[in-house]
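Here the structure is laid out as structure tokens; the discussion comes afterwards.
Left out: one protein chain. Kept in place: all the others.
Moving on to chain A:
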Amino acid sequence: MKTIPAFISATVDQFRYAPLVIQIAVIFTAVAVSMTAIAYISILLNRYRSHRREKKLAALHPLIDELLTEHILMNEELYTDEPVEATVPVGVFDKPIFEKKWARQVLIQRLMQYRDNVQGAMGDQLRSLYIQLGLDKDSLKKLKSSRWDHKIQALGELTNMDIPIADVIILPLTNSRNRELRATARHAYIKLSKNEPFKFFDVATEPLLLWDQVELFRIISTTDRISIPNFAQWITYSSNKSIIAFCLKLVEHYQQLSAVPAVVKLLDTRDHYLRANAINCLGKLRIESVEDKLMSMYDSQPHHCRTEILKAFGRISSGKQVDFLRQEFLHSSDFEIRKHAAKSLINNQWAASSLIQELVDTATRENKLILKHCMNPLIKF
């Protein structure tokens, strides 16, 4: 019977003198088996860690909830005229568990959740607690981290707790090369900047993505104390097209009539996407005085600008463009153009009811179908 060292030695010899293909196969088989074993162990450990974390959170969350509810939210003594910071019972949070980093992070998350759901004095007390427990220092430390995800987390926390961040720290982040960090920094800047929340519009060189616009729009439209500037300044002077496009949406949202001259000027831009956005904005603002200009430029426009002009005539609904809409509806060879013309005619119904009836009676089969489509309240588009 062979001894173990002899067996190993024989195997090594066999391997050494085996063809290259076999040597490679053996090495890769060993690698594959090891990797598979590591994968199994990783799945096991990952599930175990998640399980433990869930258990720890299940124990900690009720404790935090109880402390916050009893000593902050339901504590009537706090809601008097006394200075806020002097009265928050910080001592009740003086527990060994909150010395641990993970528990402090859980506490921050919980405070943020509560602050999202309460307003006024209660929100101020939560903020005060955050500061007095020194949790703001944890956040600021994360803000100085080299990791972008830590910075994002810190910005989220400081914004939620309304803790000011110096422009010198936050403004460079609004132009960061990391998209997520850049977006979060911009949101934070709008929320935290007292004087010029839209200052980063001046320095933004990276495009404002559609997703960023959605987030910014939500922040701008839901934050109460933001002073809304005249967006005409960026529509006129910004070299960043995405900023201009976004400002057009804000002009429309805030019905900012003072920005209309700047939007009208934009009709002459060479970028037809921006031009279409400007037409859309003017239509939604119902600027009747721009109708003649839109009509005069119609023939020289690409398809999507034309449809925007037709839509604008429907939205403005002045009744002055009925003949033009009729002409487009009857004579255009493009189905979409005819459909938009018909829709706008319907929107001008107050001035074109007899014309619409006449068209229904005399139009071709397809045009009649388009008209009926547009007149049917069950069909939205």
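Here, contacts are C-beta pairs under 8 Å (C-beta built on N, C-alpha and C of every residue); 3 or more make two chains touch, one makes a residue touch a chain; residues count from 1.
Heads up, the rule we're going with is that contacts and distances are computed from a predicted model.
Which of the following names does UniProt give to the chain that is not shown: "NADH-quinone oxidoreductase subunit K", "Aspartyl/glutamyl-tRNA(Asn/Gln) amidotransferase subunit B", "Cytochrome c oxidase accessory protein CcoG" or "Glycosyltransferase family 2 protein"?
"Glycosyltransferase family 2 protein"
Which of these touches the unseen chain: A:94, A:149, A:162 or A:323?
Touches the omitted chain: A:149.
Can you say which of A:59, A:74, A:209 or A:228 touches the chain missing from this structure?
A:209
Which is it among A:158, A:251 or A:370 that touches the chain not included here?
Only one of A:158, A:251 or A:370 touches the chain omitted from view, namely A:370.
Which of these touches the unseen chain: A:35, A:74 or A:228?
A:35
Considering the entire assembly, which residues of chain A contact the chain that has been omitted?
19, 21-22, 25-26, 28-29, 32-33, 35-36, 39-40, 42-43, 46-47, 50, 149, 152-153, 156, 179-180, 184, 206-207, 209-211, 213-215, 217-218, 249, 253, 335-336, 339, 366, 369-370, 372-374, 376, 378-381
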